[in-house]
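Here the complex is missing one protein chain, while the rest keep their positions.
And now, subunit A:
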């Protein structure tokens, strides 16, 4: 019995335990739920984002809650493993299975559903304020008498109501020109007059010119524009005659020059500052009115050409260029030919200065790039001059050498050419290795050089003949077209 009661009591105890554990788990669940809710509200409150985003651990939390539902209340989970956010220093939760995998992949920093931005601190730019205020333009001839108003920036510290200085007035630089005195004009300028075609200058005209120069900053085009063409009133002497820009320039520059010369003679102090520079420039650069007139006339003519004239001119210059190129090419070819043949057809000076043909021919490409030396004698004759030794003997390296190896060494870089040379040697009955005594070796080398030259000459001659054939057919075509 005791046993039975024992077992019963134990059974009852276990049932009691069950009940107790069930309530505990329920409590735990409730507690967890509450924790979660409080966490979300705290989160959303602190970060200022909607609730959805606050569930940053949602991925881990979701399967957890599902599991809880499946196991029911019998397997309570510790509240700490629920979705409640951990404190920053808390160790990571102990997870198993899929949850652990997911946790390892995402960590506690799973991507939020909504973007979060830390609050941007915006700096406020200080306000700039403008106000309409009176402005004095020092550059204007009227000066303070002219009342102008302008939007001006207000510094904000002291709102001044005085008229502001116009800031761009400092850029108003006036050109100062040289002016003659009465005495100077009478002494040296009165007799200065331009050459025949342009009319003489009167004192009034000269004064006017200098005034205009001062006023318009030597802008002679403007001066010429303002120049009074005709006399103001008929019957009286003309106040000013019609003048071209060049005439105005000539008059001004000539007079300044004369004034400077006169002052230098009389020992008057020379001008200082920018004016000195201006005068010195005029002294250093003589103004040639004749040349300027011609230049302008030329430009004018060029500008007035018709389209057809322009085209024709271009065509002519192109043709001329082509002809020059062609001639140059032919000259080069002739020089090359002369060098190969060792003759000289004396024609023009600059193209015909062939080097003596004693140098070796290193393939085709090497031929045109040769130093040109004038030949002392034999100009204009066509007596063949040939050199016997083709190659300067290279000093042999010490030690035994078979002379046949010198013969077997290739004579040109080009393999194709070398083959042709060997082939020709065979055809000539020499072969590529005759007995290599000293004199035969030398002759053999010369022969190989001769053959190279021959091959090159053949090539050039064939090309020339082909050219002639083309010209012939062109001419025939023209004749046929005409008939």
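The working rule: a contact is a pair of C-beta atoms (placed from the backbone, for glycine too) under 8 Å apart; a residue touches a chain by one contact, two chains touch by 3 or more; residues count from 1.
Operating definition for what follows: contacts and distances are computed from a predicted model.
A.B. asks: Considering only the chain that is not displayed, what protein name does its UniProt record carry among "YEATS domain-containing protein", "Proteasome subunit beta", "Mitochondrial ATP synthase epsilon chain domain-containing protein" or "FA complementation group F"?
C.D. replies: The chain we cannot see is recorded in UniProt as "YEATS domain-containing protein".
A.B. asks: Out of A:188, A:417 or A:451, which touches the unshown chain?
C.D. replies: Considering all chains, including the one not shown, the answer is A:451.
A.B. asks: Which listed residue, A:182, A:195, A:300 or A:439, touches the chain dropped from view?
C.D. replies: A:439
A.B. asks: Can you work out which residue in A:286, A:299 or A:428 touches the chain that's missing from view?
C.D. replies: A:428
A.B. asks: In the whole complex, what residues of subunit A lie against the chain that is missing from view?
C.D. replies: 334, 337, 341, 343, 384, 386, 396-405, 408, 425, 428-430, 433-440, 443-444, 446-447, 450-451, 453-454, 457-458, 460-461, 464-465, 467-468, 471-472, 474-475, 478-479, 482
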